[in-house]
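Complex shown without one protein chain; remaining protein chains in place.
And now, chain A:
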Amino acid sequence: DSHIQYERVGADVTMKCGSMDWDAAVTWTANGTDIDESHLNGSYLILKNVDLTQSGQYSCYEGSSWHLKYQTYLRVGTPPKEPVLMCRSNNYPKGFYCSWHLPTPTYIPNSFNISVIHGTREMVCEKDVFPKNRCHIRYVQLFSTVKYKVTLTVTNALGKSSTTLTFDEFAIVKPDPPESVVAKPVPNNPRRLEVSWQNPSSWPDPESFPLKFFLRYRPLILDQWQHVELSDGTSHTITDAYAGKEYIIQVAAKDNDIGTWSDWSVAVHATPWTEEPKHLTTEAQITETTSASTSSFMPPPTTKICDKGAVVGSGAVAVCWTAGLVLAAYGVLFI
């Protein structure tokens, strides 16, 4: 009959051919392929310093009759190393979840057992269907100073290992990042960008447990971020954007009072509003057109200069006037 055999990487394995005597004539196969006699000691199969590639089905047949006498599935693996465990509450005050993984694979099946103790109370962590290595707990008590102690034990056929996490209720609170971040230019405002977002949908009660936010933004061409912390509201207007530059913007969230900041939201890109040129003309055509249109050189909007190509309008005239007056005044001074 067939069964499974687990062995450590590097171990020496001896397989007996069922109840056959040591001196019986047998043939061993590995995944259907005959094994050379040099690996045999009598009817025993000797595998030295096994590695992962030697996992497979091993069968032993009686010499002449080719009756199958023994079959086993060899699985080479390792005992579990200390697992990595983390617990977090992204849906405070409903509860928290713990998730875990092994730092290195064992190559054989593992089972996980998690225990959660709060003071004298043992709590049940309900395993999630997906993802697999995760369980969640509903808070029975809130605002407790008593710490939670979570112990995860990993066991497989070759050994076991465990790790323990101790924390208090407030420390593990970390919301999910804000959702639906939108950044838009503001018409007629070349230095502004309007950003809005929503509370993460996993946060159950933003009214009683309000979130505060952290916004960061920078033009794509620079490395340094600007930061703004916002204690309420889910929108903000950036007023110091560089004109015409594309920006990258992200938002993070945190409970107003406790816990840590969320990861950054998905990044959004936006470019502030820029004035549309009246004609999309080439250099050659500019010299042919008459004065009424703007030139292809666009002066920065805040500093209207008085030049030949300037738009004739009351504002520009006033500036020209002012400049003229200043020049005249200087002229007077130097007479």
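One rule holds in what follows: a residue touches a chain if its C-beta (ideal position, glycine included) is under 8 Å from a C-beta of that chain, and two chains touch if they have at least 3 such contacts; residues count from 1.
Simple rule for what comes next: contacts and distances are computed from a predicted model.
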item: Hidden subunit of the complex - UniProt protein name among "Large ribosomal subunit protein mL40", "Serine/threonine-protein phosphatase 2A 55 kDa regulatory subunit B", "Ciliary neurotrophic factor" or "Vacuolar protein-sorting-associated protein 25"; value: "Ciliary neurotrophic factor"
item: Selected residue (touches chain absent from view) among A:Y44, A:F209 or A:W264; value: A:F209
item: Which residue of A:V146, A:L222 or A:V266 touches the chain not shown here; value: A:V146
item: Interface with the unshown chain - residue positions in chain A; value: 93, 140-147, 170, 205, 207-210, 257-258
